[in-house]
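Note that one protein chain of the assembly has been removed; the remaining protein chains are unaltered in position.
In order of appearance the chains are A and B, and numbering begins at 1 in each one.
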Amino acid sequence: MSEFKQKPLMGLISKSVALVAAVLVFVVAVLLIADHVRLLKMDPLNDPVLLELRAELANSAESSDAVVEKIRTYDLYARRAFFANEEQRRSGGLLLLSGAVVCFVALKLSNHWKPKLPTVGKSENPDHWELNNLFRQLMAGTGIFLVVVSLFLAFVVQSDLAVVLKRADEQAGKPAPPVGQTFQSALSGEMKFNWPSLRGPGGIGHARMAEAPISWDVETGDGVLWKEEVFVHGFNSPIVWNDRIFMSGADDEGQEVFCHDVNSGKELWATTIETEGELPEVSEDTGYAAPTMATDGTLVFAIFASGDLAALDFDGKIVWQKNIGVPDNPYGMGSSLISDGQRLFVQYDHSDEQKVMAFDVANGDELWRTARNHISWSSPVLIEPESGMQLILNDEENVTAYDPVSGKQLWQVKCLGGEVAPSAAFNGKDIVFVANEYAQATALKLNGGIPEILWQYDEYLPEIASPLVTEKYAFIATTVGDLIGLDIQTGEVKWEQECDDGFNASPILVGNNVYAIDLGGVVHIFDAEAESYHEIASIEMGEPVYTTPAFVNGRIYIRGDENLFCIGDD
Amino acid sequence: MSEMGNRGRRNFVRGAAAALIGGTVLAAARSRSPKLVWQIDPEKCTRCGRCATHCVLAPSAVKCFHSYSICGYCDLCGGYLRPDAKGRNTGAENQLCPTAAITRTYIEAPYYQYKIDEDLCIGCGICVEGCDVFGNGSMYLQVKHDLCVNCNQCAISNACPSDAFKRVPASDGYLLKSDQEKRISS
Partner (left out) sequence: MTAKTQRRKVNARFLTTEARRLGVINIFLFSVSQCLRGMRNLSALASLRSIILLVFVAVSAHAEFRFPMPEFSTGYEHPAVHTPAPNNAMVGWDVAVLIMTLGLASFLVLKRRKRKEIFWLTLFSVIYFGFLRNGCVCSVGSVQNIMAGCCDPNYGVPLTVLIFFAAPLIFALLFGRVFCAAVCPLGAIQEAVAIKPVKVPLAVEKVLSIFPYIYLGLAMLSVAMNAGFIICQYDPFVGFFRLGASFSMLIFGALMLLIGIFVARPYCRFLCPYGVLLNWCSKLSWKHATITPSECIDCKLCADSCPYNAINEPSAKKEPEPRLKGAWRLGILLLMFPILIALGFGTGGLLKEPLSRMHPTVRLAERVAGEELGRYEGTNIESEAFRGSDQPVADLYAEAVELKAGFAQGSRWFGAFIGLVIGCKLISVSILRKRDGYEPDRGTCYSCGRCFKYCPVKG
């Protein structure tokens, strides 16, 4: 049996070699692991000292040679340290590997020189059958163990996705309100026939009246019921409730809310809103009173560039007032207010903070607030698809829907870009349409309250004016004066029309016609149903118009640069 | 006799097993698509920096590619200089690349060429981010197939946060941003 020849001395030597090698391997391994743990925290590119030096250099007005020299020296040190460390680790690893090889070879040799002698197995036949019994029991145990582990895992790993989807389903699964009454469940009929916010009820640009005047003449006064000078400057649009028109105005000397009578045009009252804080810097073209007011039918609400939010009754008495923080914004506060009758929604997306808030209309208590991520200048819109009311907000990247009651985000689609001022449009049923220059226009079809992108278009895009969608078409009015008609289902361009001036005012649908006023004060009235651009009328107001008109009770209220006009028949 | 029957049965089962293996192999081989290799889709890449740290090779087989045909040859290169750089030289306070793998060469006023030394590049994507934020995006990360060992499951692809790694046919193993790019494959 030459295989089992014993060489005790050689065996001993190789065993001791193996032991030494094993100790070496152990020490090196411990050192390497310690080194690794230490290196986990080290980041040579973002070394704190280096970062500090860089900041110092960046803050100094001109290049300072001393700091530059310091950075270079320190950078070199950091690199040297890093590569020395790398080298150390590499040689450590090799040492480890070779130590391990030596150890194993020595152990193999010791086995070779002192082989394990064959032993005769246990005296009698081991009872295999009994072993099998043990196996069966162990196997049953393992089976139970596996089932328990599965149960445990199934219990521990819960799906957030399922929760989110279930919530969406619940919203979608709400009993659909009877057709034709969609608006009433959220916005009262009274709201529907008034003009409670920018772009009318819900802020979607649809007027609830069959037709509006299509001919008038400002110079002769034909068809103009009255014309009244507006004394305080502001880029906000008029809102109308029954017999009153409300607007706001402000400059660096004061902020005002004022009310006109619909029949005479006379100013009924004007209330000054005192501000406590310092006024922010705003651009001249935004001013201090860009946001349009809103009303719930009992109070009117106004917000200014100072962050002052005020509620007044119809007689001009302040019911509540608060400052929600001075907006930090390169242009000034631009987002208008909107109310669903119980809550007042404020989109507050500025440089330092982005959020949307809901206030109790009665007392101004904050009902909820939801954090947002991007700056914007656009306004909230309340839409009412069959799945229930949604509050739609645009920002620099996304169009986002919130539950008006809880403030929880319902959905979000990333399809916007640039400094977005246009708000969302809605066809009254299931299509939301958003667009902004430097991004694209996107039509979103709501399916059970959840959107999917229907089509996108990226040629002529609006910068200020919000788009408009009807049952058949989507309309875009750009800042350089293009009017575009697109097929709402396919996105196909139906027509393009060039006007002399750009549009700040958003186009509004009244009956079968669309009213769009350009910056030169020309009211373009065109057929909303026609396959091509079909102009019904084009009427000059005689002064620039920045604001969106209000359409109530067969009349049009237009706030020009200096005057407020009421167009209509007696 | 039973011994013989046993053997016959064994042979039969063995034949069946061989047929099964053959069948599986044929089923797997039914699409004779070409050999696949790993590549990064530059449109999906977010320059997270994991290509530099998660490759089984050190340094990584991912390198920065530069599509010259879409480069603006800018003097002030977002991929070459730190955003706060005061000078345009290779000083540590100006240069973005942690390994100084980008060489800047004057071509003609006011154009500069930026060339990447692939031996120095570690695929960290810092310059890619710079070029994307302030540039044409002509710098982007690609797997270099002469270095890549083409692991059955790419270790970077496991770590990639944006699912940018995909298998592409080896015959056309690069996803270049520009069709007009001149290539040398030797």
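Convention: a residue touches a chain if its C-beta (ideal position, glycine included) is under 8 Å from a C-beta of that chain, and two chains touch if they have at least 3 such contacts.
A quick note: this is a predicted structure, and the numbers were derived from the prediction, not measured.
The residue touching the chain not shown here, chosen from A:Q255, A:T271 or A:T286, is A:T286.
Among the residues A:A84, A:V164 or A:V493, only A:V164 touches the chain that is left out of the figure.
Against the chain not shown here, subunit A presents residues 1, 3-4, 29, 36, 58-59, 93, 97, 104, 107-108, 111, 118-121, 125-132, 134-136, 138-139, 142-143, 146-147, 150-151, 153-154, 156-161, 163-165, 235, 283-286, 290, 330-332, 334, 351-352, 375, 377, 396, 409, 411-415, 417-419, 421, 438, 450-453, 463-464, 479, 502, 504, 546.
Against the chain not shown here, subunit B presents residues 10, 13-14, 17-18, 21-22, 24-25, 27-37, 44, 46, 48, 54, 56-58, 65-76, 83-84, 107-108, 110-111, 113, 115, 118, 133-137, 144-146, 148-153, 155, 157-158, 161-163, 167, 170, 173-174, 176, 181-186.
Keep in mind that, in the parts below, only the chains that are shown with their structure count from here on.
Across the complex, subunit B meets subunit A through its residues 82, 84, 86-87, 91-93, 98. Partner subunit B is touched in their complex by these residues of subunit A: 44-45, 54, 57-58, 62-63, 67-68, 71-72, 75-76.
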